[in-house]
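Worksheet for the structure shown next.
Other chains of the complex are left out, but the ones given are in their true place.
Going in written order, the chains are labelled A and B, and every chain counts its residues from 1.
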């Protein structure tokens, strides 16, 4: 019976005719139903206790053999016979039993007043996972991609167990089954073959499920996917009470991302191109690519369905979103893909991201952000499908995105835990986090064989590599540098040593160049103010860039003079601010500057005590003088430190 | 007979032996010719009234059956027999009739003094269009591409009906039929197969036609292509007398482009990256891609044979031409393609394009331009295969390139008319055209469901998208924005709303930044002169760029002060000029500047009353002061307006 044989596919359930159910449906006509099975029906299509039209195909001493279809025959024992029959006689039987050996027994039913329902063959539905070449199969699932090639139309069909490519040929370059669209629930039958050496189902027939059937199937399918989307049951790497609500949010995001993979939708990650951003994005990439490989029969699926891109700006700027959107639309037009899911990492929580999000909102492009920059939840959350940020739980930037994303990656694929144990510490040190869990993270990394100077060097190496990769992915290089998905420990160590040494040398060279040109003054508040004209005195277009140059200079001054210290590095139309021990409120200063100097075109912001500001070239001195006045008024507060968030 | 059976292929004509023709050719020998058909000859190879060697293969009451080849037999009725024959006897017969049912009748000819000519089988030539897998066919046509793959050599062969890929295998990676080159007329025989699911002819034999045969075949072929290249018989969307001569030019260009597609040559479009340029290029792309698909059996042909690229500069600069040329040469070297046809849109009419054209002139790269910038026909026309520009017909920039190219697209493929009805209005409004037909265009767009503000918004959206796409094609995005080749009306509307709002906001932000820094003076002529240092006071490297910023500023000043107004926006080594109500002649001013300030390296120009000028940084103030002096001398002329041509 179907209940017995549909097995673990979860796709058929109770779709075979059930006498009771049918009887219940009938309102006017309560005569019994006798099913007339189509010739290709099998036991799958029948149910115990149902009545069937049958034909005698053999008469033996102990009864008669009857056919109810070409493939379904059985015995009516003489004890259950109401009459004498000859071969070819027709009668109505009740299916009474399916024995363990597959034999089927019927009763002869003297049915007089009944109505007949024809039953078409419902083939056995196979699970996608486990298909093997040569099998003739039927698969039931959702069409998640419909790509027209120069030859056949390729439908990617997802069931709860995986996704398989199905090739349907109508005419070269002509859309087969034009009535079937992405998102439809379908039955697809054909033969499994290896095509360019990946499994492919060569389609004999592809049918949209009829509406009620589709609804039911979709419910089962969605339920099964929901179940499969369940994140791993793992605990955070270190115990840390404050992290718990964030971990809950990450769990929900992991579920959403797994669900996204299961539904065949591509994922595009945009992340901040610095140490913490890399520590966030690389583990998530590894976990999601593993899961894509797990779900899709096509071994190239991870390459087509996952893309990681470092972002140029500290927010999601129009140029990036225009490129992403164009890429997404071409993916749909050329490859019949769903539009992608956008995952913003170490980026994406602020109002500056809203215009870009609004652009994507016009399309079916879900967005999630994991960020530790000070968020504007009211602005971004209406546009986000998920938003994880420590500020939402009364924590702050000290919980770095790398720390969060290591947990996110483990919730998606817990098997990679061992590779990731040092990553939160790298992320934290790279962002100079003073999170309470830092000691535990460092201890965990030490157990995994990394001492603190190794971790600092890895962070510098990532930052240096990111700079020179200039927003290309550089997957192998950064994986080697972080030692995640890296095959050769020695190579990792040598690479980090080399890159971090170069980074230190270049930072030193930059500090040497600017050192004599730093202007110092003591503000009324007692704070030291250092200014440097980066356009005039720093090496340009090289490592370290203005933001990092200012940060490194600031750090030397903090060490030399002690708190409170403010450092301003400026170029022709921008300045970078760092402060320690001063209660700045940079976003507020930007607002005030715009009011006081409306002609200066001021924009930007950042954290409270660290940020960058843009303005028009011709009003630079006015902007900077006004800024300095505001800073002179700022209260001293030794607890505040920008060194924890040098992040742009 | 060949005349009857070659059907509509147009490829065979009268290539079968014709006794009269042959007799006429012979001068010394006027004995009759008796043809000896090769065993594989068919009726195709024979002609009524010709003489043939035959052999008796059956004797019946009413005559004898004779074979003239394995496939061509027929009856000699006893009434036409001169003699008694037994099976195996040889005789000479005249083919007298081919009956409707295909039966062939001969006469017995008592030929004594004749000469024999052998006839090889000329297979039936099939049309490319309509080939189906499994067919054994012979195709006659021109080799339009010869690509050596790692395996077979792929020849693309064009006949009058289409283009088919023919795969000939000599040895892996070795050129098959090295004697056959692109441009040759050939006979190619083999089997039609589906290879990677596109139709491909697997070559059994491929022969260059002998010279006289080739000439004749080429003439027929060219004539057939010429016929097929005939543009559609469509009238312009709006009636407009002044447009008629332009429409005639467009018709010729449509013919040339269709002809180019039919001959298998790739087409590369370079266009101005603004609203009008987009409105010009997108419809032409849609029409040409449709036609490529129609002509080529390979469903990927449109991707290989058509490329649209926005141009960085308002003219065709050396960097672009170097890239295009290199791309073209690699297309030939790697894919055996013909060099492309270059189509310049909203660009290409001026002397500044000449150097680039000269570079291409060294290669077989035809060029055409559709432009409404003030042309230098003497300079460019010797290098152009076609040149469409309203100035050539006493019209001017008010006839925008978008208006012209919508008609060009319709002449190439009239089926897309409905999709294009709003496009001329978008183009016109985007370029602020005051063309007499503008009202009709807007009315037409309104009938299609777009009101004027929609059209303006679409123009802004295209401009904004073009800016952020930064010279990548962005096909789907711009198609959606223009609603040409866009599948989803809602998406179009939402996208335009979003992009145009962002564009307006960014323009406002830029105007806010520059507003306080605009310098105003009253020239002796009474004109208002506004100057703005864009490098110092405008946001740089963002939208709107200097040209558009100056234009938008100018418009606000025209509205505030009324005509006459001149606006100069300048950067370190360039300035942008806009004027209303002043009789400027910017090209002339550039010439004078070069004489007066030869050390300033002045170049540039544009329209009479709108343009941009480059110079060396160190002479900026001299250049601008001299310019202002010249402007002060310029006559007031209220009719002149730059707002009609804000186009760079």
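The rule is short, and it goes like this: a contact is a pair of C-beta atoms (placed from the backbone, for glycine too) under 8 Å apart; a residue touches a chain by one contact, two chains touch by 3 or more.
Keep in mind that this is a model prediction, so the values were computed, not measured.
> Of the full homomeric complex, 2 copies appear; what's the total?
Of the complex's copies, 2 are shown; altogether there are 3.
Note that only the chains that are shown with their structure count from here on.
> In whole angstrom, what separates the CA-based centres of chain A and chain B?
Centres of chain A and chain B (C-alpha means) sit 43 Å apart.
> Given the complex with chain A, which residues does chain B contribute to the contact?
194, 196-199, 297-300, 465, 468-470, 472, 474-477, 480, 491, 494-495, 498-499, 502, 509, 512-517, 533, 535-540, 543
> Where on chain A is chain B touching in the complex?
149-152, 169, 172-173, 318-319, 322-323, 325-326, 329-330, 332-333, 355, 358-359, 362-363, 573, 598-601, 614, 616-619
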